[in-house]
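One chain of protein is taken out of this complex; the other chains stay put.
Take a look at subunit A:
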Amino acid sequence: MTTTAADAAPTTGDGPPSDRTVPTNREAMLEKIADLAEQHAKALAGGGQRYIDRHHARGKLLARERIELLLDEGAPFLELSTLAAWGTDFPVGGSIVTGIGVVEGVECMIIANDPTVKGGSSNPLTVKKGLRAAQIAAENRLPTINLVESGGADLPTQKDIFIPGGATFRNITRSSAARVPTVALVFGNSTAGGAYVPGMSDYVVMVKEGAKVFLGGPPLVKMATGEESDDESLGGAEMHARTSGLADYLAVDEYDAIRLGRQIVRRLNWRKQGPSAAASYAEPAFDVDELLDLVPSDLKVPFDPREVIARIVDGAPEGGSGFDEFKPLYGSSLVTGFASVHGFPIGILANAQGVLFSEEAQKATQFIQLANQTDTPLLFLHNTTGYMVGAEYEQGGIIKHGAQMINAVSNSTVPHISVVIGASYGAGHYGMSGRAYDPRFMFSWPNAKSAVMGPAQLAGVISIVARGAAEAKGQPYDEDGDKQMRAFIEKQIEEQSLAYFTSGLLYDDGVIDPRDTRTVLGICLSAIATAPVEGARGYGVFRL
């Protein structure tokens, strides 16, 4: 890169400034960001104002109020899977809040039930979101703090909860066995299966006259044994603190529980096991705000990922973009190179022209091996329409080469982070370390789309296949019906490939404002550095 910070125009390339700053890009992106805020507001609204007011009237704090109190002053909180259940029949947010926050200087996974949504009861998306948070905690060795107040399983949907939900409790004790502490702050109901959240945790705090932790409540006990009992004697905080010993700390109120939670974390003697960030580094050479100008409102128009990278990675010490491009003259439809983000070294793979050819696949394979050789985490910036099709490419071995890339991604052991900044179609999604390839973190920009292929292409393919079938049977083809069918499919695929939709199914960890990308990556890389970072070993790097 030859550009310096002195360049006024938001460009990092050697060419003349193009029309990248056309205001419509910015307006379109700001509109999408505003819409994202509206979608997030659905999750923030929890069970609605009535239930929020009722909860407050009981002197209780909301899930996010508890989290805000728990976090260190000035510390960030990266909320995850906020749009869980978007596009499903369940309330957006999944009646649970998860995220990475700093408590007493320790990066923790924080999991809080939202008691305003059906009493905090778990639906299938709650379970899925909770398990994803547990996976992130386990992979990155993050201590977990559970802020518990849940009415248990949402019984009508128990079939999708009961069996998979068991992993929730297994994960807590596996974390403990891995010497990653777990803390449960119990504010309210934590009954039946839910009782095993405090039950399995290393440290348990219960709020006086708030926590109710029992396997069976008074009615169930009456049914089972005929014994007359009450909530407090079966599972009150005082009982557990003084009699059963399930509670290690008795909190006088919710604030006190959070204070005790912080006190517990303060004494964990926590040490991160991964690499340290550089002590000093430069902010990006270009204004992060200009990311809004870069992305064309039409996904079919490619854009230069170097422009994005220059606004995400640390600036070069001597000024200019801190991105050192690898193999810039080969396989130019995929940009590869090294940089650092908030002082953490990182290798980057970013789609430049959408399509992946054999050269791009081989370049990616070599680059992923290089990153593994040096224990360097990888960042994938998705904007791909997939691997190239056509006789020439098939004969040139595109499958073999694509397979090499997917092989390298699959067996790479350095942490991956994926950000979908545009399209993520077809096997390109796989090769770029899509959800199924277990990136440590995966986020989408609001303009992102993920699907097997573009909606128009998919509808067109179905149309061609249907027309072929009709011709084979010698039947006339219904052109009007075809038109309607194509419009319908296009609309359906369009909706289902939207970032909200994929995020709703937990296929990413959240939809983010592009301007927050650098910060989000910084938080993720620091979380990743809580566990050791080690690349795959075996053969030397294959020159492909």
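The rule is short, and it goes like this: contacts are C-beta pairs under 8 Å (C-beta built on N, C-alpha and C of every residue); 3 or more make two chains touch, one makes a residue touch a chain; residues count from 1.
Just so it is clear, contacts and distances are computed from a predicted model.
A.B. asks: Assuming one chain is omitted from the figure, identify its UniProt name from "Monovalent cation/H(+) antiporter subunit G", "NADH-quinone oxidoreductase subunit H", "Biotin/lipoyl-binding protein" or "Xanthine dehydrogenase family protein subunit M".
C.D. replies: Missing chain, UniProt protein name: "Biotin/lipoyl-binding protein".
A.B. asks: Could you pull out which residues of subunit A are in touch with the chain that's been left out?
C.D. replies: Per the touch rule, subunit A residues meeting the hidden chain are 40, 43-44, 64-65, 68-69, 72-79, 82, 102, 105-107, 242, 252, 255-256, 258-259, 262, 272, 281, 288-289, 342-343, 510, 512-513, 515-516, 519-520, 522-523, 526.
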